[in-house]
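As you look at this complex, bear in mind that one protein chain is not there, while each of the others sits in place.
And then chain A:
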Amino acid sequence: MNTFDFLLQGLSVALDPMILLYALIGVTLGTAVGVLPGIGPALTVALLLPVTYGLDPAGSLIMFAGIYYGGMYGGSTTSILLNTPGESASIVTALEGNKMARAGRGGPALATAAIGSFIAGLAATVLLAFVAPTVVKLALVFGPRDYFALMVLAFVTVSSAFGESARKGLISLFIGLALALVGIDQLTGQARLSFGVPQLLDGIEVTTLAVAMFAVGEAMFVTGKRDAVDDEVIAVKGSVWMTAKDWARSWKPWLRGTIIGFPIGAMPAGGADIATFLSYAAEKKMSKHPEEFGNGAIEGVAGPEAANNASAAGTLVPLLTLGLPTTATAAIMLAGFQQFGLQPGPLLFATNPQLVWGLIASLLIANFMLLVLNLPLIGLWVKLLTIPRPWLYAGILVFATLGTIGANPSPVELSMLLIFGVMGYAMRLYGYPIAPVVVGLILGPMAEQQLRRALSISQGDLTTLVGSPVSATLLALSALALIVPLILRARGKGAVLNQLASDED
């Protein structure tokens, strides 16, 4: 069977009414959390993990992926109308989009964002369907050392390659790795760092950590700011439809955004936000109207919005084929797979093709749903922005604790929520990135397992780690990704990397 057959098979799964309903719930929730500031797709998936425990695995995973896609659509609305990005992959959109809205061109800005997201999402999902089987074939020859090297590369790129400082990124990563040690060792059954507390034997729940850092820490950070002023929502005046000139100026940035976004998401090279920055830079360089950039250039909305959706689809390539998450949201989706006893990777394509291809096909359908949700129904989402902040954050914290209590109603779990929440606040305050902690917690035990397997095969010989061409190349790339940014920063060229700072989603 080739990809087309698999996709057709997947479509038959995806067109099941229940699955369609899960997808619809996912994209609706995703758009809502994308629109709302202070809550993103990573947090939402984390909150839903305990709730979906008893539900259908395929449906739940389709819902999670729908949330991820929806978040990428919805974020643009907040950026354009409020100048406060709803999630980190829409920061760039605010640069031009909000200027357009202020100039009374909010409608076309929203339209180019939604249509660009649609085209990029569709194209990138098709790319995902064609690339995934090839990667699976490659992954079949991967041994433990290759997986270990791949994870090391992911650790380096998530933590230290981009952002303000390599030291801060690495500290976040190592805190995540240290937290990952807590609990029973998977290979020998020894209890580590559990200090006799029975609840700690199971390790630290991803849900608890993610919810604490993203919801509790974020709420504290927002309320702690002295000069907190509510930005006003700019009403959409005039037509939402784009003029012929808007179309002419948008279609190339959409395609370029897709081409930039997909590979960046697919490689362990950071999240959607990095793709948006690169797309913005590319559009600025190629534009025939460079003077408009900074004053509301439509290309600056079209490109990055396409890039972030393409990148979200790209992220699913390593997640589904290798079990390797490259963003915080993907890391939590991996936890979702594990909750249902599924391990993404080449085997999943063989053992559970219905689920994998159903998921991919659902995402194609989800894109159509999102186009409808985000263009004709845009007015509804704008209303969400008028929820007063006290009610909004109080509601967020209710749902945050609901997720934790639902997973494990013990005082130990809630104490951890409080402690990690304060930790998340302190990390935000002093500029330590959050995503590496989450990725470290999830990937840490997997990396340790692969490392110990590799070393058992070689009977403890460490040179085995560079013994295969794949692992040697990946480790060399990791070393480059660690050292080159350090040199750049030391030479005072860190500003570019700083701009590419990867945030939560």
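The rule we apply is simple: a contact is a pair of C-beta atoms (placed from the backbone, for glycine too) under 8 Å apart; a residue touches a chain by one contact, two chains touch by 3 or more; residues count from 1.
Here, contacts and distances are computed from a predicted model.
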{"item": "UniProt protein name of the chain not shown, from \"Heavy metal response regulator transcription factor\", \"Peptide/nickel transport system ATP-binding protein\", \"Tripartite tricarboxylate transporter TctB family protein\" or \"Sarcosine oxidase subunit gamma\"", "value": "\"Tripartite tricarboxylate transporter TctB family protein\""}
{"item": "Among A:P17, A:G379, A:G460 or A:G492, residue touching the chain not depicted", "value": "A:G460"}
{"item": "Residue of A:V216, A:I260 or A:L385 in touch with the missing chain, whole complex considered", "value": "A:V216"}
{"item": "Per the touch definition above, residue among A:R167, A:K245 or A:H289 touching the missing chain", "value": "A:R167"}
{"item": "On chain A, residues whose C-beta touches the chain left out of the figure", "value": "50-51, 54, 164, 167, 170-171, 174-175, 177-178, 181, 185, 187-188, 190, 192-193, 216, 219-220, 223-226, 388-391, 393-395, 397-399, 401-402, 405-406, 409, 411, 414-415, 417-418, 421-422, 425, 429-431, 448, 451-452, 455-456, 459-460"}
